[in-house]
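Please read the structure below before turning to the comments.
Only one protein chain is missing from this complex, and each of the others stays in its spot.
Up next is subunit A:
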Amino acid sequence: ALVLLLCALRAGGTELTFELPDSDKQCFHQELERGLKFTLDYQVVITGGHYDVDCYVEDPNGRMIYKETKKQYDSFPHRTEVKGVYTFCFSNEFSTFSHKTVYFDFQVGDEPPILPDMSNRVTALTQMESACVTIHEALNTVIDSQTHYRLREAQDRSRAEDLNGRVSYWSVGETLILFVVSIGQVMLLKSFFTEKRPGSGGAGT
């Protein structure tokens, strides 16, 4: 029972998916206490260009505690040392034509345990309660995995659809080029051997 109590369960937090237009920056803020552990996970989901985004996290004193450029996904855990408003921003300022869809998950602290007086208990949890706690934790892990897979699948599917489109366009284009070039070659050759002046014979090679 003690082991279960000490496990850090999945926290209260926010997960959002939003579109980041090109050359734009979007910031989010959260007020946090001191000594709290938070984790920021983010991932670029769908994009018109490269799958990357700049991200930085600032503490209430304006100090940059995390800064990464052109990352596709990352996870940043941190224990707060100062109480105040923490800011994290996603920037697409380096890109001029591709807007991006960014997913982030900001988990804060340790979740209140599923049984509220778990920490104050003197007696051990009943088997039923222990089972509930275990299942709850496992389900939270499942939900996290699902989100991760959902994002990966969205990314891959978007790439596959792009590929399909590109293959179709390029094939049609190439066929047209093929026709134009081959008919053009024949016309051009014929024109070399066609005299414009009447009366002269055909030119030699």
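The rule we apply is simple: contacts are C-beta pairs under 8 Å (C-beta built on N, C-alpha and C of every residue); 3 or more make two chains touch, one makes a residue touch a chain; residues count from 1.
Here, contacts and distances are computed from a predicted model.
Considering only "SUMO-activating enzyme subunit", "TMD11 protein", "Elongator complex protein 4" or "Actin cytoskeleton organization protein", the record for the omitted chain gives "TMD11 protein", by its UniProt protein name. Among A:65, A:82 or A:132, only A:132 touches the chain left out of the display. By the touch definition given at the top, subunit A reaches the unshown chain through residues 12, 14, 16-19, 26-31, 101, 106, 108, 114-116, 128-129, 132, 135-136, 139, 142-143, 146, 149-150, 153-154, 156-157, 160-161, 163-164, 167-168, 171, 174-175, 178-179, 182, 185-186, 189-190, 193, 202, 204.
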